[in-house]
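Our next item is subunit A:
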Amino acid sequence: MNPMPGRPRGVIVLGAAPEALCAVRELAALGYAVAWLPLEEAQAPAALPPNVAIYPAAELVGLGGYAGAFCAQVRRGEAIECLPGAAVLIALGNARCYPQERYGLPLGPRVLTPPQARQRLKDRTLEALLSHRKAHFLVMLDWGGETSRETAVEALHTARALRQNHAEVTLFYRDLKVDSAPLERLTRRMREEGVVFCRYIEVEVRFEEGGVHIAAPDGLVRGDMLILPEAVQPHPATLPLAALLKLRVGKDGYFQEVNVRQVRPGLTNRKGIYVAGRCHMDADREAALEDVSHVVASLDAFLHSLDEPPSGPTAEVERDRCIRCLTCVRTCPHAAAEVVEREGITAAYVEKAACWGCGICAAHCPVQAIALKGQAVPSWLAPTAQGVSIR
Partner candidate 1 sequence: MKSGSRLERLLWAGHFVVTAELGPPKGPDVAAVERKMSLLAGACDAVNVTDNQTAIVRLSSAATCALLHQHGIEPVMQMTCRDRNRLAMQSDIFGAVALGVRNLLCLSGDHQKFGNHPSAKNVYDLDSIQMIQMVKRLRDEGLTAGGDPVEGAVPLFIGGAANPFGDPFEMRVIRLAKKVAAGADFIQTQCVFDLPRFKEWMRRVVDLGLHEKVAILAGVMPLKSAGAGRYINANVPGITVPEAIIERLSRAGRGAKAREEGMRLCAETIQELRTIAGVRGVHIMAVEWEEAIRPIAEMAGLLPRPEPPEVAP
Partner candidate 2 sequence: MIVAERKPMVEILASIQGVSRLLVVGCETCVAVCLAGGAKEVAVLSAALRLALRERTSAVEILERSVERQCEEEFNAPLAEDIAKVEAVLSMACGVGVQTLAEQFPDAIIYPALNTQFMGRPEAPGIWAERCLGCGDCVLGRFGGICPITRCSKSLLNGPCGGSSNGRCEVDPEHLECAWQLIYDRLARLGQLERLYAIEPPKDWRSAHDGGPRRTTREDLRL
């Protein structure tokens, strides 16, 4: 089914996270021609649908145009190419770190992160410990205020894997993350498999005689190894990319200011640019991939709506009266205003497809050269000066 009866449509996908691959496939399934820029080295995926072009070594140097007609300036080697796209979907994923200052404890032979523990399980380097006698792993969640859902769930799965390798496992927690059906079932099964769950408010961790001692409320627990979940942080490319595309970033450094109307449909402050997955939310792998399909649905619906004229009011500049003071360009939250040369006049121009009709620019313009077309304001309230502007 051709997504758009009339116009061939392409979508630009940025990022190399699993979410990006999922987005590329879903967009291709909708019939879009996808230009995929991983922006970082990523192992090339096996089979890509035919209408997907991947640009592995490409660097994004700019984004021109507007919703429905973006043009990504991409540098490959020397040449700068312009890739057309009706919309942009960002799926950078996020980054992991070991929050040493929050835990106050460096990694070491006795302190592992869940990924490290799983890796050692896979390449059998824990055999020595596991084989001769009951090894006891202590997994600590919610310590130092670490609340990331993604890494807490990963730690739960790791604890279970260790238990299934016949190790004794005690899991310390303040508030267990169970707010989705699979997690509730997971913790119940882990209890059935013998993982000891121990709630705490304050604990003290000490390392003595080759072991880890945790002074928990109901007595001292001695273990061989301590497992502390990693923390998540915004993908390092978030800020530069946000600056390049004039996108807003929240106080926590992730894409999107936390705004009730924008957060879930994956919207950004610019029309036609979407964010999906862990680059704008805290989610484990499955929730991140589900987020992609719902954002693709929003994106597809938006591109369909571009065929009709914008419904709400949009700003329009009387370009001959514009004094090019850049106030509108600087105050527009949606990067919809630009000073450009059109029909021989260099002046501010508001792109209809990018304008949200909020009127901030119209109310700011020092020479009242911008009006919101389609805004019903009674005449006696009209802001224009009563007198004559002699030009």
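Quick note on selection: all candidates are chains of the complex that A comes from, given by their letters.
Everything that follows uses one rule, which is that a residue touches a chain if its C-beta (ideal position, glycine included) is under 8 Å from a C-beta of that chain, and two chains touch if they have at least 3 such contacts; residues count from 1.
Only a predicted model underlies this, so the values are computations on that prediction, with no experimental measurement involved.
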item: Of 1 or 2, the one touching subunit A somewhere in this complex; value: 2
item: Partner candidate 2, residues of subunit A touching it in the complex; value: 323, 325, 327, 330-331, 364-368, 383-391
